[in-house]
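What follows is subunit A.
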Amino acid sequence: MELLQKHILTAIIFLPFVGALVISLINSERKNLIKFLGLLFSTLTFIISVYVFIKYDPAKTGFQFVEKYPWIQSLDISYKVGIDGISLLLLVLTTFLTPVGLLATWSSVDKRVKGYVIMFLLLETGMNGVFCALDTFLFYIFWETMLIPMYFIIGIWGGENRIYAAVKFVIYTMVGSLLMLVAIIALGNFASQMGGQFTGDLEKLYEVAPKVSLNAQILMFLAFTLSFAIKVPLFPFHTWLPDAHVEAPTAGSVILAGVLLKMGTYGILRFSIPLFPEATFIFLPYIAVLAVVGIIYGALVSFVQPDLKKLVAYSSVSHLGFVVLGLMGLTIESVQGGLIQMVNHGLSTGALFMLVGMIYDRRHTRMIEEFGGLARVTPVYATFFMIVALSSLGLPGLNGFVGEFLILLGSFKSKFLGTTAFAIFAATGVILAAVYLLTAYQRIFFGKLTKTENQSIKDLNLREIVSLALVLIFIVWIGIYPNTFLKKSEPSVKKVVEQMEKYRSGVFRAQR
Partner candidate 1 sequence: MIPLSWYLFLSLTLFTIGVLGVLIRRNAIVIFMCIELMLNSVNLALVGFSSYIGNELGQMLVFFVMVVAAAEVAVGLAIVIAIFRNRLTVNIDEINLLKW
Partner candidate 2 sequence: MHKYIGLALIFPLIGFIVNGLFGWKIRKEKIIGWIGSLTVGASFVVSFLVYIELLGLPSYARKFTVEYFSWIKTGGLDISFSYLVDPLSVLMAMVVTGVGFLIHVYSIGYMHGDKGFARFFAYLNLFIFMMLTLVLADNYLLMFLGWEGVGLCSYLLIGFWYDKPFEKMTTSDAGRKAFIVNRIGDFGFLIGLFLMYKYFGSLNFNTVFSIASKLQVGDSTVFWITLLLFVGATGKSAQIPLYVWLPDAMAGPTPVSALIHAATMVTAGVYMIARSSVLYALAPTTMEIVAVIGALTAVYAASMGLVQNGIKKVLAYSTISQLGYMFLAMGVGAFSAGIFHLTTHAFFKALLFLGAGAVMHALDNEEDIQKMGGLKNYLPITYKTFFIASLAIAGIPPLSGFFSKDEILWGAYSQGSFWLWLLGAIGAFMTAFYMFRLVALVFETPARYGAKHPHEAPKVMTLPLVILGFFSAVAGFIGIPESFGLKNLFHHWLEPVFEDANAKLILESAHSTTTEFILMFISVLISAGGILLARYLYLERINVVAKLTQTFSGIYKLLYNKYYVDEIYDTIVVKPVKWGSEKLLWRFFDVKIIDGIVNGSARVTSAVSSVIRFIQNGIVQFYAVVFLIGILIILWLIF
Partner candidate 3 sequence: MSLQALVFLVLSFIAIVSAILMITRANPVKSAIFLIINFLSLSIIYLTLNAQFIAIIQVLVYAGAIMVLFVFVIMLLNLQDEKKLSDKLDLRKVVALLFVLLVFGRIALGLGKSVSERFLKQAENSVEIGKVEFIGEKLFTNYILPFEITSLILIVAIVGSIVLAKRKFE
């Protein structure tokens, strides 16, 4: 037990990997056993991460549960993991969504189940690693690691146009991440110029990077941020998203929307902003503009989508725009809102994708016009869809509102953004979200049941209800009592924000 306590983050990162190894030894015909083991390992990971969540002490500053082992000593690159309030939430979200996603799509994947579950567990390892890594090189490796399973998940188990989508996804992401690698190396180099030692240690870089000359900061900031912006995806780098989402299998979409997109925003908060404060101040308004454009653009485009899954995909663009705006606001409220909105988006969009998958399993189409009047035949499904849609459009009392409200509130009063116009334009997204979600909802569930194929649709089964109910618990929880989560992340967020305010007031500028 003590061993586990000491290496708890390593356990969280590599337990799914162990699971993948175990599953690889099983005969691929025993599909149920494989799925069960996949679920078991991911659930165990979730349980451990809940333990970490409870044990995490927000009162302490800095990173917790840190483990550090030298890796490439001459370059001071190490296996260093640790979490603070920011990564804590996302880590728990990841470990939560993986088993839920597996459970929700238990029966929808039928071919090559073994490979599917293995890919999923490997993906989880990569994602957990990204959120825990405190070394730029380690981060980069995990960042790329999780690309590969995702590529296969889309490329093998996806829809008709899966190869195009998978390649587009990988190439888009690669373009950004290679630039990031260059920036990571450059950053290490600057560290060796200034401190005498090349390093990948994030905490040391936090000290060094802000003192780098402004031009270099700008270049590195752009390299990092481009990579993250593609992942987010920030308008106009978003076009991989609808394709990837539409082609990916349901659980893939859940993870893609729920976790992968968050890596972009997480990266901005973890790397771009604190490492390059001066560059951040320069680019902040532009990024905020893109975020706001993304909010409105995503909402408008999803309003006219005939494909339900694409609609949800574009709505992600809109929601993530909120997150980015929150991060750019750089007030405690808005960053906290951004953080909680990341979790929210993971939950509600994840649930939306699960719901879309469930109807797709039954009808083998996602075209909205093919449905209509489903509330009559599938009342339970309709109810779940309603609640999730309401959460996604930000109804107070459900999770979406807390995030959006905090983001808008914070960015409205933000000194960094300087103008309230961002928040005002972004707030129109709240109206538009109601427009596209309710329109789609109405066309699917309300009206007369016209199509005969729809009359025999079965309502949700117990497994599906359980998987959705698990998500709903958190949707309501965050809606009613977000403090459980806000409390954990507040000190870490506060630290970042206060640091930025100091930089803004020019305390550190003199030192350079």
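These made the cut because all candidates are chains of the complex that A comes from, given by their letters.
Everything that follows uses one rule, which is that contacts are C-beta pairs under 8 Å (C-beta built on N, C-alpha and C of every residue); 3 or more make two chains touch, one makes a residue touch a chain; residues count from 1.
These numbers were taken from a predicted model, which means no experiment stands behind them.
Participant: Of the candidates 1, 2 or 3, report the single one touching subunit A in this complex.
Facilitator: Spelled out: of the options 1, 2 or 3, subunit A touches 2.
Participant: Under the touch definition given earlier, write down the residues of subunit A that touch candidate 2 in their complex.
Facilitator: The contact residues of subunit A facing candidate 2 are 167-168, 171-172, 236, 238-240, 297, 300-301, 303-305, 331-333, 336, 373, 375-376, 390, 395-397, 401-402, 405-406, 408-410, 412-413, 420, 423-424, 427-428, 430-431, 434-435, 438-439, 442, 445-449, 480-483, 486-487, 490, 494.
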